[in-house]
Structures are given as structure tokens and as C-alpha cells.
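The structure appears below as C-alpha cells.
A single protein chain has been omitted from the complex, and every remaining protein chain is retained in its original position.
Going by the order they are written in, the chains are A, B and C; count residues from 1 in each one.
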Amino acid sequence: MTLLDVATIKADFPIFEKKMRNDARLVYLDSGATSQKPRQVMAAEQYFYTHQNAAVHRGSHLLAEEASAAYEGARETVAAFLGAKSDEIIFTKSATESLNLLAYSFSNSATGRFALGVGDEILLSEMEHHANLIPWQQLAKRTGATLKWFEVTPDGRLDLSQIDQLLSARTKIVALTHQSNVLGTINPITEIAKKAKEHGALFVLDACQSVPHFATDVSKLGVDFVTFSGHKMLGPTGIGVLWGRSELLAAMEPFLFGGSMIETVTMESATWAPAPRKFEAGVPNMAQAVGLAAAINYLEAIGMDKVHEHEVALTTYALEGLQTIKGLTIIGPTNMDSRGGVLSFALDGIHPHDGCQVLDQYGIAVRTGHHCAWPLMRKYGVSGTTRASFYIYNDLADIDALVTGIEATKKYFKVS
Amino acid sequence: MTLLDVATIKADFPIFEKKMRNDARLVYLDSGATSQKPRQVMAAEQYFYTHQNAAVHRGSHLLAEEASAAYEGARETVAAFLGAKSDEIIFTKSATESLNLLAYSFSNSATGRFALGVGDEILLSEMEHHANLIPWQQLAKRTGATLKWFEVTPDGRLDLSQIDQLLSARTKIVALTHQSNVLGTINPITEIAKKAKEHGALFVLDACQSVPHFATDVSKLGVDFVTFSGHKMLGPTGIGVLWGRSELLAAMEPFLFGGSMIETVTMESATWAPAPRKFEAGVPNMAQAVGLAAAINYLEAIGMDKVHEHEVALTTYALEGLQTIKGLTIIGPTNMDSRGGVLSFALDGIHPHDGCQVLDQYGIAVRTGHHCAWPLMRKYGVSGTTRASFYIYNDLADIDALVTGIEATKKYFKVS
Amino acid sequence: MELDSLYQEVILDHYKHPLHKGLSAEKTVQVHHVNPSCGDEITLNLLLEGDVVRDVTWDGVGCSISQASCSIMSDLVHGKSVDHALTILESFSELMSSKGSITGDEEILEDGVALAGVSKFPARVKCALLGWMAFKDAALQGRNEEKK
Partner (left out) sequence: MELDSLYQEVILDHYKHPLHKGLSAEKTVQVHHVNPSCGDEITLNLLLEGDVVRDVTWDGVGCSISQASCSIMSDLVHGKSVDHALTILESFSELMSSKGSITGDEEILEDGVALAGVSKFPARVKCALLGWMAFKDAALQGRNEEKK
């Protein structure tokens, strides 16, 4: 159990200087929704704006040259971080856009492996975030394909018992989350991806809750596409990533159309630049790409393995602490096998929204509600949960504060 | 001819402290591609990250509340700036995304006014930016509709002589730019929109080059949708706007699917929140929206009429100066009737790319190439132009530098 | 504690012992509303007799604020004319958007004034309005039904 030096890390995150309600310090346990930003990330964006700002790829003046170098440099940083090739990295505005890009691009392509029709299937799971569910519902609607899904077990795992029925030659796409944003479960991706490959299905990995938290090598996962957001990994808002295998990106039609993604254009038709340009129409989110690269540098300076160890240590401690509370039920795995730093729970007699409000009085920020995973809520028969999620700037004192806060909540609402 | 106090304005833009090649000062004449950013915009983003950063709309803890207030406050700022209602403002990543949103949403809706098919027409112009051309080519391809377009006259105006043939009951969509990003021409939008309305066509205005440069009141233009980018108006990269009439937004299907845009979700289907939420899936580009609001505040403190007057003065002066240069041809209007601060030209015997390279040695940043308006280049029989575009931080000295720079370029390449 | 303005005793009482909870068999119209950001749901039965609210019953899941508000609302509108009920709703909406600047008219809102503190917590205003919006929707639909 090795914890990071949180005091030093926290000093890089100016938001922790802020005083919360009742002069409380900030106990930020909502990194699963969005992470806080270190000075280094803000400084990188600022540096871009004050020294390099110009539209990339379109000019040969000095600023345009420097802006292009900064933006393409950011792409290389992301590629190296993922074990990918540079031209396999596409910048989007968010994981949500990355996933929609895929669903629309598949419809636009509609040939070969991207052709879907009646009888074809898309395989998901009950623990998907809406962003990895509704785009596929819509693709199914457009094409006539059918949705199938893995169920979840009572203890918060993917139920793989039916895998050989669910995955077949009819399966064209498998889209799964690497780590559940509600349960904290880490899914056995390589195992499932191997089976998917045998059936010739494309594998889309929603890595929103994994890439920020543990080392991810796309070349080893056996998947075809990986999507995630910058804002959940210390990066700016407004930046997301799509990684895809070169040969697939080459065969796919674009999603957004406009400047910089073309080869030639007439009034009536157009042809496309090679990937990644083909998928990045318009003046891109340059400063945000540069900010994301700074976030990655920050994480790599710590080391992704250390980040993961830190979160495992915190989560172990939190599971213990929370389970001492009478009337508290963990929703999701209660042990640390294949599990990350996201923890959902229910409290007898106290609605999550009410509980959260009391915790907020102590400066404790947790998330409540359905966490954009409504089908999962229905499965567990709750309208929502309270969720604590951890990152590099959390320490054991934060978890103590949470446990104490929950006890105080129970007292406030006179629940024993 | 009233110029702004450029020295004072420039002091807000740290990039002008940068030394260019050969220790030259920066003469930035590429604002048509992207604008520079004042400290106030960077400070607003930084303030968001250091005092309010949390995922909007999804939490009730203090930071989430403050982040939501900041983000929705930004929406109100944009709405007030455009004379629009708040819930008619949709934040996107760029004008390019806004335009693609429309084209995809129209296909997704496919009923009533949004239904397109064989025999229906989409009316554009030859001076459109690729972003307001290719999405419509693709929509036509998806639906079987036909593209029509206004031609341009030799002096850079929309040729409206055929308007009564081009615009008919078959016209379902008219998509035009307010100001050409190549010619500087300001198109007579209200006049065309009035005719479009008589025929029941939807009118999409590409306001990328107008909203940053002169006052735009959407309630008076008679159009249905307006799109623009933040980065061209002192705002951050990674933020765009779509304005649409409430009743149209209410009737339209969403574009991107995921979190925060839903009403209810099951594994097999979903229903949508009202606009604008319906069109903003995922954790949004919060800091960039806040930055854009700061940019708008900055522009409004100057006054959009003053901004426009300043650019008119600069352009008048530039037209005069440039036309003293032998072998230089202006591509676009040579008078100031309905014309903004974008100026394209050709230089006999010197390819734009070569000319730009010499100017760059003097710290002068101009744009060369087809400016994402390839059909327009073909129309004028050039492979590209050199473009100077002005903004609030430019002064007469910048234009003098440009004229001197062009003379030096001619000398360098021994062209008389 | 600031919180006490949110969770007044009368709110917690309504939460624990909600009025008119449990759906009636008879109804003019039934509506189902959700709060998409937190997942709270309510089903509401409205029984009209001409222009008079004969009965409002409801069921659903939600936080103390949404449940208490629904309980208070259903009791308030009971026996009133639809128009009268809608003016009460208007007063309540005004209170909710007041950001703590007004305390609400007890003559009109009765126990509803206990929800005044909610207006200082913007994220909770939606909770307090859930039941009221469901009622409004039902009332407008119901009135059309009655007119047929």
C-alpha cells in the first residue's frame, strides 16, 4: 500500500486553496465526473495563447508554424502515452464526441466491416454510460441492427456466463467500458476482445475511467478503438481523444465535414485527407490539445503505476471505512479484485441528494444521481446512488472526512 | 474614420510582446483565421479552473453549483450579445461543429420542414467556406436533394440576378455566409432571408466572419440559424455557438447522444431533454464557454459599432495603400460598400506562398492558400491568394508595414 | 447551520409522512414526470370534477425536498378550482426562483413557505418543482379532457 505524496501534489492544484461552505477545506471526491487541474496544465494553455497562437496547418508564418508544432507535438505525447502511432490519434471535444464520431462514421461508411443491417448485432453491457449506449441505439435505429447486452451480477461484475450466446458471427460491434463509472468494476477487456476478434467484430473501448487512472497500452488490449476525455485526467475541458487502428481509420468515412479535412473540393463533391486530418474538421481545439499533453506529462512524471497503486490504497481504505457504517450498502464490488477508485453506495432512509447536501456543508464533494447510467440504476432497483471517486490529490484524511461526514448526515436526519 | 486606441488594447494581448524572426515586432494580419486572446479571456478560464471547476448540471455540491452558474451565465452573455433567448444558444466546439450539427440533425429529424428528398434543393453560394459547403453536400448525398448555388461576380459580390430561378418552393435550406472570409464581401442577408422565408426555406447563416466584427441581432436578420466560432472573436479555441429559433430547436432531433441530453433512458431507447440541453451531450467545454463570455464582455466594453468603424477605417486605408503597388490585384470589392476587414490579393510573378515567406521575415503574419474556399479560387482562376485580415489590435502602422513588406518582397524576388 | 433553512422540521415531517401518497383508482388524467439530472420520478393522478380539483394522489421516488413538496402541493390544491391552483403554483415558482430574497406568502402557500430555503440552493429548485410541474401538466391535460 503505497500512497503518493499528496501534500506536494495538492500544492499544484490551486482550487484546494478555496474555502468551501462554513470555511471547510475542499474534500473533492468527484473526479469520476471531472478532475481538478494542476497549474502546469493552465500554464501550458496560457503559453500557447501568448506565444504560439495561430490556426494550425493553414499558414506558413512563424506563429502558424509554432502552433502546428505545438498541436502535433500534443498528438505525439498522447500517442506515446497510449503506445499508439501518432496518426492514429484523433482529437475530439470529448469522449462523447469520440463515440458519436464512430457511430456516425460507421453509418457513413456502410461498407465492409462498417456495414450494419437487419440481423446484425451490437453488443453492449448494462453498466454502460449513456455516452456508450445511446449512440449505438441510434446506429441500430438507422441501420436496423439489434442491440444485445451483457447483464451485471448482483456484486457489480459483468455477467459473462452468456458470452457464447451473446457474441456470434452476427456481432458487428462490441462497445464496452473499461471501468464502470458507477461500480468501479474493471472489466476483463483483453479476454472479451479476443473472443470478439474471433467473430470479426469491431471492439470499441470506452476508456473514460481507465486511461486517467492506470497505464493503458492500446497495442496490447486487442481492441480497435479507444475513447476518453481530457477533463477527467487533469486536462482542460473541451478535449477528447479517439484512438483507432490505422487500417480502420483509413477505410472509414469522415464524421464532421469542413476545412482542413479535405484533399480537393468542388461545389458538388469533395475528397478527404488521410487520417487523422480526415476526422478533424475546422480550426481544432489547439490550446486544449496542448493542455492535455501537459496533463499527460504531469501524470507520467508521477507514473501511471503509482497513480493506480495510490487509488487502490485509497479505495481499500474507503471500503473498510464505509462498511463500518450501519445502514450503508456498497453498490459494486466490495473487494479490490479488478476494481478502481470509484465507489457507489446507498444509505438506508436517506436519499442520495439529501445526503450529498449535508456532506457539502463539510466541503465534501460527492456525486449523486444516476451517473448517466440509468439502466444500471434500474437493475439495482435504486433511483440513484452516492458516489465517491478518487484521484492523485486525495488522501486518507479525505476518506476519514467522508466517513465522519456520513455519520453526521445520519445524525442530521436522525437515522440510526 | 474613427480608430480605436490600439496601444491600450494591445497591452491586453500578451502575444504582442513576443519577438518574431529577425527581432521584428508581430504584425498580426491573420485574424480571419483565428484571433489573438486578451489577458481577460485567459484569466476567466483560469478563474473557472481554480474556483469553480466541476461537472455542470450533474451535482448539487458547491463547486457543481458554481460551475453550472458560470456555464449558464456564459450562455446568457452570448444570448444578450445576439439579441436571443438563452435557451436558443447551443454551445458546440466550433462553427464547423455547429454547421454539421444542423446537417445531421436535419437528417435525423427527417419530418416536416427538416425532411429532404429527391427534388428538394439546398441553396448555397460559390463563396462558402468548406464548413458551410461540405456538410450540405453530404446531406444532399444522404437524402437525394440537389445543391444549387449563387455565383459570384468578377468584383466579388454575390450574383443575385438569378435569385428568382434559384430560390423556389423546392428550396428547403438556404445556407450562406454573412461575410466572405476571402473577399470581405458582406452579403445582403435580410433581403435574401426574406425571399427564402416566402418560399418556406430554412435559413442558415454562417456568421464566423460577422459576429466577431459587427453587431449582430438575430431577431432582426430574419434567419433561422446562426453559427460562429469563439476563437475568431478573442475567445478560446474549442468553443462554437449555434443559435436557432426555439420552435425549430424544439422540433429537431439531437445530433450527439450521451449524458445530460436525455430525459429517460432504458437499454433500448431514450427520450430527450428540451433544448439547449438536448444538443449538448456530455460534460461540456465549460471553461471555454466562460472564456467566450469574457471575450464578449471585452468586445462589448469597446462596443461592436466602434469595432466595425475601426475595421472600416483600416480597410479603407489598406485598399488605398495596396492599390499603389504595381502588379497587385485585389480579389474582392475595392470599395467599402458592404465590406469588412478581410482583403485578398494577388501579386504578379510571385506565388502567395513565396510572398508570405518574405513578409514573415518582417514579422508580418498573413494567410495564403485557398482559405478553405477552393471553389471560389477556381472561379477566380487562382490556386490561392494572400489574405490580410484586421481586428481591434491592428493599426495604420500595421498596414504601412504590410505595404512596405510587399514592396520588399517584390525587390527580393526581383519583380518590378 | 445554513442547512437548517433547507431542511425545516415541517419538510422532514412531510417527507416521513407524505400526504396523498399512493395512487387513487379514479382519475381524470395520469402523468409521469422525471428529473433527468437525478433520476427522481413521480406519477400523479388528478381527478377533476368540472373545474374543481377533486383529488390529487401521487407516487414516486425522490429526495426529501421533492417528496415533501409533492405532499404539500397535493394538499394545497385539493378542492380548489384549477385556475386557483395554478395561481398557487405561480406563487410557489416565484418563491423558488427568488434566491432567498422573499419568504413566501403563508396565506397562499401554507406549509409551502417552509420550502423557501430551497431557493438558496439552485441545484435543489428542480427537486421542489417536480411535483408541481407534474400537477400543472395534469391540470392542463385534464381541463382539455373535461372540455371534450
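The rule we apply is simple: a contact is a pair of C-beta atoms (placed from the backbone, for glycine too) under 8 Å apart; a residue touches a chain by one contact, two chains touch by 3 or more.
Every value quoted in this text rests on a predicted model; they were computed, and no experiment measured them.
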{"item": "Visible contact partners (per top-of-document touch definition) of the missing chain", "value": "A, B"}
{"item": "Among A:A273, A:I302, A:V382 or A:L396, the residue in touch with the chain that has been omitted", "value": "A:A273"}
{"item": "Omitted-chain contact residue, chosen from B:Q40, B:S246, B:N297 or B:Q361", "value": "B:Q361"}
{"item": "Among B:R21, B:K141, B:K326 or B:K411, residue touching the chain not depicted", "value": "B:R21"}
{"item": "Sole contact to the chain not displayed, among A:A43, A:A69 or A:A397", "value": "A:A69"}
{"item": "Footprint left on subunit A by the chain that the document does not show", "value": "57-60, 64-65, 68-69, 260, 262-264, 273"}
{"item": "Contacts of subunit B with the absent chain, listed as residue ranges", "value": "21-22, 351-354, 357-358, 361, 368-370, 374, 377, 383-384, 412-413"}
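The rule is short, and it goes like this: only the chains that are shown with their structure count from here on.
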{"item": "Chains contacting each of subunit A and subunit C, listed by label", "value": "B"}
{"item": "Most remote chain, CA-based centroid, reference being subunit B", "value": "C"}
{"item": "Subunit A and subunit B: spacing of chain centres that average the CA atoms, whole Å", "value": "31"}
{"item": "Centroid spacing, where centroids are CA-atom means, of subunit B and subunit C in whole angstrom", "value": "45"}
{"item": "Touching two or more other chains - residues of subunit B", "value": "58-60, 64, 260, 262, 264"}
{"item": "Set of subunit C residues in contact with two or more other chains", "value": "37, 121, 124"}
